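Of the protein chains in this complex, one is absent; all others appear in place.
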């Protein structure tokens, strides 16, 4: 590419005293149990544990986390402020045009959340005509949009909001919204904290596709970090093979969330 | 693809964002009007030094100005329903606020917030009016309300206009916070667009361009109004008294 | 657990948040100082009607005031590195800004933003100074700079103080936006805490309390300063001339 | 007959008016003179209740009002009966000369617009400013502004016209036109209470002169009596001071 100087590796970007290349990973740290800031002030969560394990295998790099606004994670990658985005990102074609995606490291399952004792929702079909509330920049909201586009006669009423997930759940509990969709791990965390009057139903496998074209989570990189991505991918593949991913996910979710083997064959974009 | 910065997107997004300009303006205009009325009342309480009320107004203004507007939105939007729920739970009542549209909460919170700031602007402008003119009005036999409407406000408006204009410009940008109450105006739509393709930087630039144009136009309108409201610089021609004979 | 609203948390979180008060204040104070200096320069350009520069300043102020500060933070924090990257890419150079701490970007953006608003406050206050005193200073043989320092500023400060105080209070709350540049101050820490326990509402209430106390204290300090800077109400005693004989 | 009784006014610890009584006959032109800061303006302002005295009553047309407690409708009625002309004119700056004169008629006297305009034009004609009807205050000289202010006060047909140094803010050349206007009103029979530093004017137009100092009336009589033969020492001293310019030391 072009003058050639800035293509490929991150090695010129900056280096620490030890001569290692510093990689800055940016996170919004707003999605427990995936990524949040622990009591010790350091990022914690499944995504963080996995990334730490990855960089344990990459001695040339030194990993640093930076906690910032969610929007900044994305903008900062393109601008070169950060080299990796860590926020349990899911994939769609639009986003894939803007960022490089790693191999997946997490298999996400989503649930419909409705008021306890109310009408259960087991598929998008059931949700037709009901009201849904969600945030921006998350794939469940995009999925509902996609459903409406394909099924204009069975449209769902979307309300977007800048409020946090607890508010969406509360609104479902008090009946001001019919349902929301979140991933199972977060659902469990929230219920532990607030114990809302809500119930959940798993989203069927085929419908989950709508949510994210696939139901995996990825690290993302700016377009000029192909080399870094390659190395992270290699390490992720090893972690999958030696069972580390399974181990870490059991620690956080109590179940195996490592993606299937064939997902570690070729990168998604 | 794979551009770091998608310049074309900045412009192609603008029409999409502009669809939500009406929401932004509706919220800003209604909140501004309400805040002007409330602000005038608050200012009058302070100027007339109404006992008790005066202290309450001071506390109100201090709290509103001292806390982030985000919190005020949160409190109106979540606090009120939460409180009602608690009351229902404790007293077995059954108040319900689910029927209230989110934009109403946003309107209330923004209007209350703005009123505290406008109260000070209005107070200062009312106090800037030449006392002599107010005394002249009293001496003619007008009561305070008549003097306020006929003499004081027409003077004060000219003084307050630039500050109120700035406040309004601030409010237009401030409406974007209403997104925490699920009100989708321009900035919110920008976040929704960016949430699809993760192009936050581009969408913020688009928004900046739109806001800047709005501000620019408004500044022109305000300085035009200012000129209009001022007494003309040049004296009119003398009247020909023969034509306007007093019968 | 499982309370909808955890009242105790509102207070137990306050000490955790206060740990980040120094960041908030450091950013606010340095940005304020820089913005005052820059604002004074901008105001002088407008008052002295320096050709060319005057137009540039008008555009600068219009753009800064017309666009959301969030965008200004984005442009400084992401735009500058992005531009450099683009230049490096095109020209094979190797400029690098990775060594610059994020707080510096936040400082620059906040100071620039604030300077546009302060410029107008400062200009208005400088222009409010009695022209007669400025002429008296000129007539004594002072140049503009001497008159500015010795006569105009001491008068203007009293006029500008309340508005600048308000601007500073606004800035303190505004520093929370620096989170987009990864600067963790009080509000950002609040969001981080809430990211851990999902208690956004509680943390916002905690923040409101802290901000309100800060504002309250600042308002007192400002009105104390105002009183101090004013010429005392009462005349001093006459001097006993026998004691202070002119030699 | 207008009876003012026992007006007392204290600012903080400064007793400015100490139980002033004054009876003014219909058609009288009473001039108040006295040193600066002695309470002349305050007295006028108390009569019009722009300042609230601690004690004091006023009786106009047989109706007595307590100035310390008057409010609401009574106050409006009192003010309808009195007119005030201020040192600084205090015209409504956003209104033309005509609108200035009409304002009180419309808002206070609830007149129809046409009727108010007719009266306003007449008053403007009386003060010689009909051709300036559409001028705003800023387009008029001080003297012209003061004449509009007088027209505004007279349009309300006050039983008592109060004038507080109506010429002291004017350039020397403009003083004459305003004094002429006041003199004309006096000749038309208006009852007036005026404060003025223009001794020659006071001598010429007043039917009665009052010297105020230390919260009390020190002299009260015809101009001839007060100027010609003051009894009080302080009054003598005052005249000496303002007449210095005419003394030997100041003439060639």
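Order of writing sets the chain letters: A, B, C and D. Residues in each chain are counted from 1.
Here is the rule we go by: a residue touches a chain if its C-beta (ideal position, glycine included) is under 8 Å from a C-beta of that chain, and two chains touch if they have at least 3 such contacts.
The structure displayed is predicted, hence computed values, not measured ones.
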Among the chains presented, those that the missing one touches: C, D
Full-complex contact with the absent chain, from C:7, C:51 or C:132: C:132
Chain not shown, touching residues in subunit C: 130, 132-133, 135-143, 146, 150-151, 154-155, 231-232, 234-236, 238-241, 244, 246-247
Positions on subunit D contacted by the hidden chain, ascending: 35-36, 171-176, 197-198, 200-201, 203-204, 223-224, 238, 241-242, 244-246, 249-252
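Here is the rule we use: only the chains that are shown with their structure count from here on.
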Most central chain, judged by mean C-alpha position against the global CA mean: B
Chain at maximum distance from subunit B, centres defined as averaged CA atoms: D
Separation of mean Cα positions, subunit D and subunit A [Å, integer]: 83
Cα-centroid distance, subunit B relative to subunit D, in whole angstrom: 45
Multi-partner residues of subunit A (each touching 2 or more other chains): 71-72, 75, 78-79, 163, 167, 170
Sequence positions of subunit B contacting 2 or more other chains: 4-5, 78, 85, 200-201
Topology of the chain contact graph, where touching chains are joined (line, ring, star, complete, other): other
